[in-house]
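So that we are looking at the same thing, I have put the structure below in C-alpha cells.
Missing here: one protein chain of the complex. Every other protein chain is in place.
Chains: A, B and C, in written order; residue numbering restarts at 1 for each.
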Amino acid sequence: MIRVQQEDFDVGAELDRLSAEATGAGAVSCFVGLVRDFSGGGAVSAMTLEHYPGMTERQLADIEAEARSRWPLEAVLIVHRYGRLEPGERIVLCATASAHRRAAIDACSFLIDWLKTRAPFWKLEETPGGERWVDADPDDALAGERWAAPGAGPGDG
Amino acid sequence: MIRVQQEDFDVGAELDRLSAEATGAGAVSCFVGLVRDFSGGGAVSAMTLEHYPGMTERQLADIEAEARSRWPLEAVLIVHRYGRLEPGERIVLCATASAHRRAAIDACSFLIDWLKTRAPFWKLEETPGGERWVDADPDDALAGERWAAPGAGPGDG
Amino acid sequence: MQMLYFGWVRQRIGVPAETVAPPAGVIDVETLIDWLSGRSDAYAEALGNREALRVAVNQELCEFDSPVGAGDEVALFPPMTGG
Partner (left out) sequence: MQMLYFGWVRQRIGVPAETVAPPAGVIDVETLIDWLSGRSDAYAEALGNREALRVAVNQELCEFDSPVGAGDEVALFPPMTGG
C-alpha cells in the first residue's frame, strides 16, 4: 500500500495495521526518514517537499510492486509526506512484513534506496543563507543501482 | 539502551523516544519480531520464552556496544520480551538512529542477527502435538557469523 | 501539450505548469527543450544544463529522444530527491 500526504503519520498505528494485514509474518522491518537540522555542514530550519502528484503515486506503486516481485512479502507500506516540514519531523515511512526476517529487512532497505532516486520529490531547505535546493546525492544513485539486478543488494557491490 | 521485560511495548512511542534522543538523526531503522502461528509446517498456538536473567542483560548490552563500535549511531534500542506469547504478539524490537540511512539499516540488521544466536532465550511452542522446543536455525548461525568481521554484512558472504 | 516544471526548473521558469503549442519541428524531448529555451532568458537558464535535467512524458520517466506530441503531459525537473 502507498500513500502520499501532507499530514504526519503514526508509526506505531501504521505498523499495527501492517502486522494485522500480515497474518503469518514473523518479521516487520521499517525505516523512518526525518528532517535533519543540518545539511552539508549548514543549519536547516525547515524543508519544503514539492512533488509531482499523479506520477508520485505511480512511482511509489511501481517500487512497491518491484519489492513484492523480488521478496516473499506479506505486506508493504510506503507513506511519503510533502509540504513544509521542520527538523525532527517525519518525511517518509517504509515498512515490510514477511515470514522471514531477511526478506523483510532487504525489501525495506530496497524501498528506501529506490525512493531516493525514483520518487519525484524535490526538497527546498531554509537556511540562514537563504533557500537552497537539495542536490541529488551521487551515493544515492549508486545505492539504487546496486539493486538493479534482482536479488542484488548494497552488500554485493 | 536495552530492556528485558514480560509486558508488551508500544513501537511508536519507543521510536519517538529514540528519535527525540537522537537530534541530528535523519534515519531510524527498526525491526519487530512477532510470534508466528506456524513453525516447520505445524500450527503454533503459543510460545513461551525462557531466558537467563542477568546474562540476558549483559549479552544485549554487549550487542548494543558492538553495534555502536561499528556504526556511527545516535541511538540504539533493544527491547526483548519473555514469558508466554500468542501468535501475532511482539517478541522483540531493535531500533537504531543515525545521520545516515545505511548505518541505521545495517546496524539494525546486525542487532537482530546477533540476537538470534547470542541472546540467551529459549522458545517452547505449544502445538496440537504437544510442547516443542524451537531448535536453533543453522541459517541464523550463518547470518550471525557473516557479521563476525567488523564492516562485514550479510551481502558479503 | 501540457508542460509541468518542478524544483529549480519551476523556480527559474517562474510557472509550475503551462499549455504550449510547439511548431512542427518539435518531435521529441530534445527538440522540445531547444524550442522552449528560445522563448526567453529564463527558459534558457532553466534548461541550459541538460545533464541536470530529467523528463517524464505522461508521468513515465523518459530519455531525451522520446517522442512528444500534442496530447502529451511533459514534465521537466532536476534529479529526484525522494525519501
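The rule we apply is simple: a contact is a pair of C-beta atoms (placed from the backbone, for glycine too) under 8 Å apart; a residue touches a chain by one contact, two chains touch by 3 or more.
The shown structure was predicted, so the numbers you read here are calculated from the model rather than taken from an experiment.
Touched by the hidden chain within the whole complex are the displayed chains B.
Of the candidate positions B:F9, B:W71, B:F121 or B:W147, contact with the unshown chain belongs to B:F121.
Summarising the interface, subunit B meets the missing chain with residues 33, 50-52, 54-55, 58, 80, 91-92, 112, 115-124, 133-137, 140.
Operating definition for what follows: only the chains that are shown with their structure count from here on.
Distance from per-chain Cα centroids to the pooled protein Cα centroid is smallest for A. Using the mean of the Cα atoms as each chain's centre, the chain most removed from subunit C is B. Per-chain Cα centroids separate subunit B from subunit C by 48 Å. Rounded to whole angstrom, the centroid-to-centroid distance between subunit A and subunit C, based on C-alpha atoms, equals 26 Å. Counting partners per residue, subunit A has 33, 112 as the residues that reach two or more other chains. Residue positions of subunit C touching 2 or more other chains: 83.
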